[in-house]
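One protein chain omitted, others in place.
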Amino acid sequence: MIAIYIVAAIAVFAVVRATVEKNTGRKLPYVNVMNFAVAGAVVLLIGHPLALVAAAAYFVGSTLEANAIASTYAGGERRG
Amino acid sequence: MLGELLHILAAAAVSWILFVTVDILFKLPEAGGVSGASAIARDIEAGGGALSGGTMMGNIVCSPDASAGTLLAACGVYVAGIPGGLVAAALVFIGNRICHDPGYAGTTGAVLATFVVYGFTQVGFAATDFIAGMVIAILTIQGLSHAHASRLLARLWRVRE
Partner (left out) sequence: MDEILVLLFAAVALIGALGTYLQRDRFDKLIALGIVYGGIVPFIAARGYLDVLIAVSLIVPITTIIVLPLCRRDTRDA
């Protein structure tokens, strides 16, 4: 069961890169890597079918958050 | 231990090829789907990258695309086999609509990845290998070097054109 340790280590690496990066627009891809890692970790921690729904809800929610932050950062009209 | 590590690396290569192919076939590098994707592309270009590769990376950030579809399909196959993967495809479709993305890249990628991951589980791979492999694959695109990754994606996009 080495997979979950790899996923957790990648999450820490991505968070360190995101914190060190100065430019806001270039921070968001690093945070995206962390979202992938956390969504994978939720399913790897418990292999219950509801974990799939939880991982999808977490992933869609955080993507929506990144989308809203990026749109406001761009200064454009945010729809919805 | 070592065998599992090699399985994870092989799964990372397979899922990398799968999601980059689907994303480029669905023309993600062409234009930013939302204004945030274009802003991220501008910042990546200012950091020394290529614009079309940056647009694809911005689209990956701002909406669940084929990479998210591959990850959730692998999770679905892990918890419930092929029906789990198809449920994951439906969830990705709902997520696309929530994020104002009109495309079908995520849904197509999830359905394709369901069958690819299921096929590999028949020949000795575990579905967990694909979950970790997909995280490694997205790390190589979004997390190591934005300049190099966006130039590589731009070169692949020129081949598609």
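To keep things simple, chains are lettered A and B as they appear, and every chain counts its residues starting from 1.
Throughout what follows, a contact is a pair of C-beta atoms (placed from the backbone, for glycine too) under 8 Å apart; a residue touches a chain by one contact, two chains touch by 3 or more.
All figures in this text were calculated on a predicted structure; none of them were measured in a lab.
Peer 1: So which of the visible chains would the left-out chain be touching?
Peer 2: A
Peer 1: By the contact definition given up top, give the residues of chain A that touch the hidden chain.
Peer 2: 4-5, 8-9, 11-12, 15-16, 18-19, 24, 27-28, 31, 34-35, 38, 41-42, 45-46, 48, 50-51, 53-54, 57-58, 61-62, 64-66, 68-69, 72-73, 75, 78
Here is the rule we go by: only the chains that are shown with their structure count from here on.
Peer 1: Any idea which chain B residues touch chain A in the complex?
Peer 2: 1, 4-5, 8, 34-40, 42-44, 46-47, 57-58, 60-64, 67-68, 71-72, 75-76, 78-80, 84, 87-88, 91-92, 94-95, 98-100, 128-129, 131-132, 134-136, 138-139, 142-143, 146
Peer 1: Of all residues in chain A, which touch chain B in the complex?
Peer 2: 1-4, 6-7, 10, 13-14, 17, 23-26, 28-30, 32-33, 36-37, 39-40, 43-44, 47-49, 51-53, 55-56, 59-60, 63-64, 66-71, 73-74, 76-77, 79-80
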